[in-house]
Each structure stands twice: as structure tokens, then as C-alpha cells.
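Have a look at the structure below before the remarks.
Every protein chain of the complex appears in place save one, which is left out.
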Amino acid sequence: MAEKEMPEELKELVKEKVHFCYQCGSCVGSCPTARAIPEYNPRKMMEKLILGEWEEVLSAKLIWLCTMCHTCYEACPQGVGISHIVIELRNLATERGLAPVGFLEGAKQMAATGWTTQLTGAAQRSRTELGLPEIKAVNTEEIKKLMKSTGFRFAQEDERE
Amino acid sequence: MDEEPRIGIYVCHCGLNIAAVVDCDKVAKEAAKLPNVVVSKDNRYMCADPGQELIKQDIKEHKLNRVIVASCSPRMHEPTFRKCVESAGLNPFLFEMANIRELCSWCHIHYPEEANEKAFDLVKMATAKARYLNPLEVIKVPVTRTALVIGGGVAGIHAALDLADMGFKVYLVERSPSIGGKMAQLDKTFPTLDCSICILGPKMVDVARHPNIELISYAEVKHVEGYIGNFKVTVVKKPRFVIEKECNGCGECANVCPVEVPNEFDENLGFRKAIYVPFPQAVPMKFTIDREACIDCYKCIEACKEQGRDAINFDMKEEEIQLDIGTIIVACGYDLYDASKVKAYGYGLYDNVFTALELERMINASGPTQGNVIRFSDRRTPKSVCFITCVGSRDEKTNIYCSGFCCMYTLKNALLLREHYPNVEVNVLFMDLRAPFKGYEEFYRRAREEGILFLRGRPTEIYEHPKTKNLVISMENLSTGEPMDLETEMVILSSAAVPTTGAEKLARILTVSRDASGFFMEAHPKLKPIDAATDGIFFCGAAQGPKDIPYSVSQGSAAASRSGRIMAQGEWEIEPIVAFVDAEKCRNTKVKCGICVTKCPYGAITAEEGKAALVNTAKCHGCGTCVADCPSNAITQRHFTDAQIIAQIHAALEEKPEEKVIGFLCNWCSYGAADLAGTSRFEYPSDIRVIRVMCSGRIDRDFVLEAFKKGAGMVMVSGCRFGDCHYISGNYNAEKRIKPLFAMLPRFGISPERLRLEWFSAAEATFYVKLNKEMSETLKKLGVERIRAENEKAKPFLERMLQQSGG
Amino acid sequence: MSYAFFPGCMIPLRLPYMESAARQALAALGVELVDMPNASCCGDPISFQSLNKETWMVVAARNLCVAEEMGKNILTLCSGCYETLKTANVELKRDQYLREKVNKTLSEVEREFMGTVEVKNLLEVLLEIGTDKVKKRLVRPLRGLRVAVHYGCHLVRPSDILNFDDPMKPTTFDQFVGLTGAESVSYLKKMLCCGAGLRMVDAEKASKLVDMKLRYVEQAEADCMAVLCPYCMIQYDLTQRMIKRESGANPQMPVLYYPEMLCLAMGIKPQELGLRHHRTNAEPVLKKLGLSA
Partner (left out) sequence: MSWAERRRGEIVKKDEENRTTMERKLLLRWYELTLDRITCLGCGICSDNCPKEAIKHLPAEFRGIKAVSRPSVDFDPEKCVLCGECVSICPMDALKMWIEQAERVPVIEMNVFATATRKRW
């Protein structure tokens, strides 16, 4: 990335939300990811944003580790809304083609079937066994259209096409 | 006044506070060209001696008969300059102020061009008003040499004792059965660890013994009317069911009472009987029956009779006491934030999570555990204790402010615990430790010296171990940056101070304002920290904001001296901005009218049949509601006459009227908010031209119409929130008067969004800023052309209406 | 009572036994479930929202439109869907600007968001039926069963939008577990996330979170866990095997879906539920309740 300027969306977020952060660590205390992966630290992430090191935050794999449990969102005494900021960061990273494969697979599935997961054979068998109704196909054309017009990008390869 | 006005204008730089944005020299030069202006100068500091000397000299030299200073808010320096012109022989009411600092330079820092334009307009408006100023004589009212202190905590006790020692009669009204307040509940005090009740107890006894103090306990203030020096206060004394004169506090009645209920004084950790004194050192030492808990067995009556007395009376009724009061001191204190609202910390859910005040009662030798700190679950002394600070403070979900003294009482509790139990592990979890006053940092150092562990970090949540009932605190260790779980046997939450229950009601009774956090709001944050905006009312202690004991005591004494200052003089000058009736115009001589009588919130107007209405100047508070509502324009408010206000409107709208907003702001709330926006340096669009009136009740419908007739882009009418009006009902009357305009204006062709009717308190600077931004948006959206066209279309209608009402 | 039934993707496509239990329990309570024609994935609140918030919002709005056409409030079984659909519903109703923008996109597929329906989770629907009424149907209380309740993050957070229960110390689910006659035990880290959101990037660490929670549950001597969300179900039910394979530890904590508990308490035979499709063995629970075959 050769950008120097912070993207407008991010700048606004930092100005309106992140700047209130007083580094109390409420977000880290109950963060499930921080428990499993000590390198992940939402407080330090906010600090970096305040200091303007946004490129580092954006390109780091770390932002993709958040489980989106919103505990930090609720715990924050200053209303920084950390999990929502992580979403914004991930959106910006996706625009720059940095989304991990695991995330993109669901989206591809979505475009193909309208579901983010596949119907497995075992599940099909147990559906019949349990007497559940057939699963009806989704009009994927609609979904594809919506994804296209909102500028959804799958990955860098797609862009080249 | 018949002589030709000779006006002197002085534009103040206020150092760089004004001069950095406004070109003062240019404003002064331009102002010199205005009619009747004899001199126009700029100066670095008008309020300093040289500045004042300059005014005095010019008055003599140029025979000035009007003086205008363009500087800060009139709420700040108007009295200063009035004195200045008075000493030069000019009537002080021939002075007028233009507020170009709070309303201009401070809030348009990045737009000097617009700021310059606005500053000049403000000066022009002041000049226009000045031409119509009249000399007025101040009114002197007698002052009753009796003070009322509301609240018998440590601040109230000191205020009462000081005033009583000065020789004034003091009524001390306390809500609960005993005085002493929160301090009586404490075990020790910081930073010297003296026993709290040992130092407070003698003061409480002094209150009871002092010949000048009349203690009215178990009572509340119900109603207040009147004004400085002459308040009429109604106090309701709740029935104790024990005759105070008869009871000698022997306690035999409590011994035979079968009902045990939790004792509020012990934070509901211990019990008391249904007939009780809250604590052994209570003042007055009189029993009270809690009828909520009493089962009417009358055992206490028997016991009392056995002692040869007959102090218990189950037929006692509520009693109203009327008091004549000169000054009022509000010392109603604080409450602790209800920690159970911070659900993540589990107070009320987990047995071994306590609040600091609960610990305070436990560690107190006369508390429910005789000084033993024990866990709820197993009554064992904990091996480790964690203190958590900032519970209910510094958090946008609870209270945004810092509660100030929590850090210090946490330190004190930690040290006390360490003193009692040297082997207990004591941890303090904190974000920032604030120890700013004398001896406090040393106290913090001492706590570290004693081996108390300080861990930086704000706990996210607490869970209880299902078996051991220990508590596990999830937090980030900020020194390592890693999340951790801290297992501890007991948690103490340091709750923030919040306004006491009933503060809102009391504020309404006294018609004083409260700040955004709900604490009572002082007249000026720096220079009048004790005074209410209403003359004759003072605040002290935690009623005004969270405070520790030394600060509360000094405020108590300060409030005593501030109110003693008034009572010592025996009489007090009040501003002569009262209403008066022109007997010739008053139509009550011909028809039965009396509208003014019904509108006056103070009953200051009388209208006998066939005679003109009459204003009792001593009773008049000067809101101006009667003036605006008089159908024959017979009433005038001195210093805020129709002619003066209309002159201001005209002056403001001389140039580019379509781009301007005429804002009518009431002196107490909306003007206060505008001032606060300035002092806070909030930036907002510069379209507004502010006209200050004492109350929104003064704002005549004609003023709005006149402004539109002169081509104003927008008009804003604003006042205090409902229930907060400084003159009881001015804003209700204003609403009744202005609201119909929203339906009327479209019929003339004026878009209704060009009129705004807004209510906000003096603390809501952010609201004022938002409002200005919105109005600026509206102006832009409509555009000059459309506004001009609308005004053109409406002009004939407006003129006709104004003629009809004789405006 | 009739609802537009939104089971999500995970439940019908991977864990049909959850759908079966929910349908049986709700049918017994007299709730009619109407399938939503042409409803897609809600727009996964984790993966999809992370990639493009706008697309996420539009996809969610499309599903809301389907329910609006039916004129019925939505009942979601999955907490993820609950967060997505409710967030979209609340924000679109609140924010006029956003609504116009989303409707512009939706017009391409000839749909329009009107804001006429509500989104409800299973517990909200049960509350609507009334706890007294539910309790009357429970003829075979699960007495003596110690249950560790797992709320699942998206059921209660973000609280300013979902506005369902306290985000840190919720109580609704515990009360509903108590309703079946079982005891909801208190245990450490009750609100710890299952870690499903981490699985896409780091499966090993996601298992670590499961392991962590299971230890606290075991410590509280619970007989089983109760969940409300298919992702939590997969995490706790499926991952126990992985943990066994990877670390050699042998966690054996049965995991039940709350409607399964309801069904058992209503006297529906365990054989009629898909309990055998669980990867953990539910037998100890049935044994304790005296229900085992």
C-alpha cells in the first residue's frame, strides 16, 4: 500500500470515536481472542489508530482474529465501539484485497447458492429421517445482483477478471 | 431623559481573547461613525484600572451620558463597569454591555471575517439600545437576619455553626432522623486517619446546643417563595410518633420492640428495631418509629410508661412550619451511585461484592460486625481483597464525570484494611489514581509503602466461583498488555457520588438550575463557586459536586460568610428592572381586565376595579411576563423596554437581514448556555444576533413579527426547560404566546421553520451549538432569495398586525 | 400466533435436529411457523459484515422484505441471524438516509423495505406466549438436572440495538432453563464467546476457547450445557472430539439445544428428537432424568 493519507471513513471514525479511548483495557479484559492469542490486543489497536499508524493495523492479520462477540463494545466506558471499528477496518482491508480465504469462501458460496454453507449428505439424510420439509432453492440472481451493485469484491483475482 | 445622548464606546481586546479574532481597532473606528457616538476607542483590558480610568476621564472630558463596553458577558463584568460609571457621576443604568467574547470571538475562532461582522453588529445593537436607556434608582429591600441551612451533613453543620457564631439565627433542616450525613457513617477519614465520628460528633452536639441554631430534623423543605432577604419557607416535619421534648433517649422502647429490620445507617448489613435511633451518637438523641415496619403492638408505650414517661404518640400528624428567611444555604449532599446498575461487577448478585460504604460500616467498631471485615457467604475474614475504582464514574453509560474523592477513600479503606489485618493481600485496581490535594500524594505513597498492590486496568467483568464463592476478576494487566484473571475473596466497589435523591425536587422548589450531571449549578465556575444564580441562595458541599471532607467544610464556611455578608448589611440593593404600569394606558380603568394580575407568578400586581393596575416593586422579580401580555401595552419593564428591544432588532437587521437569526435568550438558562458554549470554545455558525431578556416570558409576539418585518432570516425564542423557569412560569406563558405563530406565519407566506421555540438549560451548551448549526442549515436550505420573497409577501400582513397591537 | 420462520443456513443445512426440536416445541405451544419463500442467508454478521457492510445490510434488508410481503414478524432460531436481521431492521427504521440508500439498491430486484415487521428470537417468542402458559405445558419437569447455560454473544450484544437483556449479566435464558425444572448453575466466564468467529482463521485457537469454557462448566459440576445458537452448538458439540484428538484430553459434556430441553419437559420421547445426531453423548443426561431407553 502506498497510501499516505488515512482514508476518509477511517479518519472520521478516529475523530468521532477512537479519540475518546483512554486506554483502560476494559476491552481486553474479557476479549476471547486475547485469551487464546495474547498478541491480539484491541486496546493497542486503538492506540495505534490514534497515533496514526493505520496502515500497520489494516495490513495486520490481527484484525481478522476478532470473534465479533461485542464484549468490548459493551465494556468500553467511553463508547468507542471497538467491534464496530474492527468491522470498518476489515471492510477497508477487503477493499485492498487483504481478506483471508476463510472469509471469502462463505461469500462465494452465498453467490452460488444463497447460503453461506452447503447442505451435506448426512444432513440431507437426517432431514428426511426427522421428517423435515425439503429445502427450497434461493433465487441467486437476486443475491448476485445485490452483491454486484453494492460493490462486493471477492478477492484480488476477481478484480483482475 | 431629554438631553441628546452622548455615547462613548470602548472595545476591549481582553488580551488576545478578543483581539486574536476580532479586529478591535476597526470595530471601534466603524462604531465611531454611528449616530450620537462621541468617542469610540479600543483598549487592551477595559476591566483593569487603566481601562476604567479611561472611561471615567472621558465621561468628564466629553460629557458622556451613555457608556458602552464591548467585551465579555454582562453576567461577568456588568457590575464592575456599572460601579465605574457611577463613580464618575453617571447613573449606572446608563451603561450597556456588548458581549463580543463569549458570544463572538470565542465561538467563531476560525472565521474572523464573520466574527468581525458580528462584533460590529453587537456593538451597534448595544448603541441602539443605549439611546433609549433611562437612569434608574436602585431598590433597597430589608433583609431578615435569619438563615436556612438545608441538609445536616458536614458541610451544612459547618455553615450553620459559622452563621450562628456570627450571631445570626439559623434553621437547620435535616431530612433523616439525625444530622451527621455521610460522614457519620464513615470509620476514618483521609489523609490522616482520624476517627470520623470522633471529630464530627462534637460538632453535631454543638449544633444541638447552640442557642442560635434551631434544628428541625426529620423534616423537608416543601415550598419557598420570596426573594433575597425575604424568603418565605414552608418546612414539613414528618411525624416521629415520639414526642421530642419527652424522649430522653433511654432506649427501653427499642429493647422491647419485636420487629427487626435492616438498618439503613449500616447500609442494611445490620439491623435496627422498628423504633430506633440510627446510630448511638445521633443528634437529636430522639427515637423515631418506622411505621412501615411497626406492627402496632404498643409494647414501646408500655416500656416508656415504665420509665415514668409518656413520649410515644401514635396519633402524631405531619406538621407544617412557616419560616421567614433572609438567605438559604443548600447542603443536601450526595448519594453513592447504585453499584448494582453496573451489572458486570455483580453487586447484588454475588455475595462477596461490597460497596465502599458497606466496608466502611463493617470496619467501624460500632458497626454491625463490631469492626470485623467478613464475607457474606461464610462469615470468614477474607485472605485477599480487591478494590475497584471508578464504579459509576468516567463512563458514558453511567456518569461521565470523575467523582473526585473515590481514589482517596479507596486508599483509605485499603490502608485501614491493611492496618486491621496485616496478612490480608490488598489490591487496588485503578485507571488513574487522582491524589491532587495537600497530603494526598503522601497518603498514596504511604499506601504503597504498606505493601498495598496497585494494578492499573479497568476490570471488564466479575464472576463468582461456584464453590468457593471467591470472585474472579477479568481485566487487562496494562503493564504487560495481557488479559488476566484475578481471583480474590472479596471485592469492594468504589462507587461514584451522584446527586442525592430529591435534589431535582429541591432545585424546582428553589428555582435554581442543576448542571448536566444533576448537581446544583453555581453562578460562575470560578468566581462565584458558592452562589446560585438566584441572589440569596448558596451551595456548599457535595450538593454542588462531589467533594471530600476538607473541601466540604471550607465550602460550608464559605457559604456562611457569603450569606452572612448579605444579612450583616440589614438591607440589600436589588436591580430596579421591575415592571411599572402607565395608568393612562391601562384599560382596567374602563373595562375589567386584570390579565397582568393572572400572569404575575409572584402576585406582585393588584388591579382594583375601575383603577389602573399597580405593581408592588418589592415583590416584582422583573421577569416581564405581564409586560408582554398586556393587551394595551400599558406595562413597561425598566431597562428592558419595548423601545430598547425594538431598537436592538432594527440595529441587528440593518445589513443583510436575510442571513441573520434574531435570538431572544433568557438571562438564566439560554443566555447561560450561550455563554458556556463560548467559555467551552465550541464553534458554531455566526448567524445569530442575541438579544438578552430576563425571562422568555418577556418576549412579545410583536418582537418576532417586527423582526420578520425588518427582513430577518430566522427568529429563535428560547428559555429554560419547563419546570426550571427562574420566574416559575415565564416559559409556559412564552410558549402559549409564541406557539400560535407557527400556525399564523404560513398564512402570511413565511415558512414555519424560520421560527424556532426552544427550551434548554444553562448547562446545555452542546444543545445551543447544535441548534445554531441546524438554524444555519435551514437558512442555507431556504436561501436568501426565497427568504426575501417570503418577507416581501408577508410585509403588509405583518404591518397590519403590528398596528393592531399598537406595537 | 404465527411467525415467518427463519432458521438461517446452519440449522437446516448442517444441524437439522435443531430445526426438528424447535418445530416440535413450538408446535406444541401452538405457534404456527410459516416458511419464508426465497429467503437467503441472513448475511452472516461475522464473515459477511466484515467483507462489505453495505452488502450485508442490503442482503439482510432483502430478507426482511420477504417477511414484510408475508405480513408476519420473523422468528429466528440462530443468534447470528437475530443480530443481523435486527440490526438491519432497527437501523433502517431509525436512519432515513440509510433507508433511502438501501431501498435504491433493493429496487433493482423490485423490493422495498417498509419497516413493518419485528425480528424476534426464540426466547422473545416464548416470552410473548407467556411463561405461565409455557410452564403449564411442561408435564415432565427436568428435576435435578444441572445445566450450564451458554447465552451466545449475538443474542444480547450489541445491547443498544438488540435491547433484549443485559449484555454482561443476562438472566432470561436462566429463567427459561429454570422453567423446565432444571437448575441453571452459575459458573465462571459464563459469557465467554464460543469462538466460532475465530474458527475461520485459526481453528486451533478456536478449540482452545471451547476447552477453556468446558473446564469452567465441569468445575461447576454441570450435567450438560444448553445453547441457543447453531454456531455455539457446533463449537461445543463438535469440537469436543477435536480436542480429544488434538490434545488427548477427554471432555464429555453433553450439549443440548434449548428447544430439546423444552421437548423433553413436554414429555416428547427422546427418540423423537435428533439427540443421536449430536456428536456428544446425551445419554448421561437422559439417564439422570430417567428417560434412557
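Descriptive notes on the structure:
The letters A, B and C name the chains in turn, as written, and every chain counts its residues from 1.
Keep this in mind: a residue touches a chain if its C-beta (ideal position, glycine included) is under 8 Å from a C-beta of that chain, and two chains touch if they have at least 3 such contacts.
Everything quoted here is computed from the prediction, not taken from an experiment.
Screening B:20, B:316, B:374 or B:400 for touch with the missing chain picks out B:374. Within the complete assembly, C:186 is the residue of C:2, C:159, C:186 or C:281 that touches the hidden chain.
Within the complete assembly, B:256 is the residue of B:47, B:88 or B:256 that touches the hidden chain.
Note that of B:349, B:424 or B:744, the residue touching the chain absent from this view is B:349. For chain B, the residues touching the absent chain in the complete assembly are 256-262, 267-271, 274, 293, 295-299, 340, 343, 348-349, 358, 362, 368-369, 374, 376, 379.
Operating definition for what follows: only the chains that are shown with their structure count from here on.
Separation between the centroids of chain A and chain C, computed from CA atoms only, is 21 Å.
Contact of a single residue of chain B with at least two other chains is seen at positions 344, 461, 474. Of all residues in chain A, those touching 2 or more other chains are 30, 35, 71, 75, listed in ascending order. Against chain A, in their complex, chain B makes its touches with residues 344, 390, 394-397, 431, 456-461, 474-478, 481-483.
Chain A makes touch with chain B in their complex at residues 22-31, 34-35, 38, 41, 43-44, 71, 75, 77-79. Within the complex, the chain C residues that touch chain A are 9-10, 12-17, 19-20, 23, 35, 37-41, 44-55, 58-59, 62, 105-106, 108-109, 153-154, 157-159, 167-168, 191-193, 195-198, 200-202, 205-206, 208-209, 212, 274, 277.
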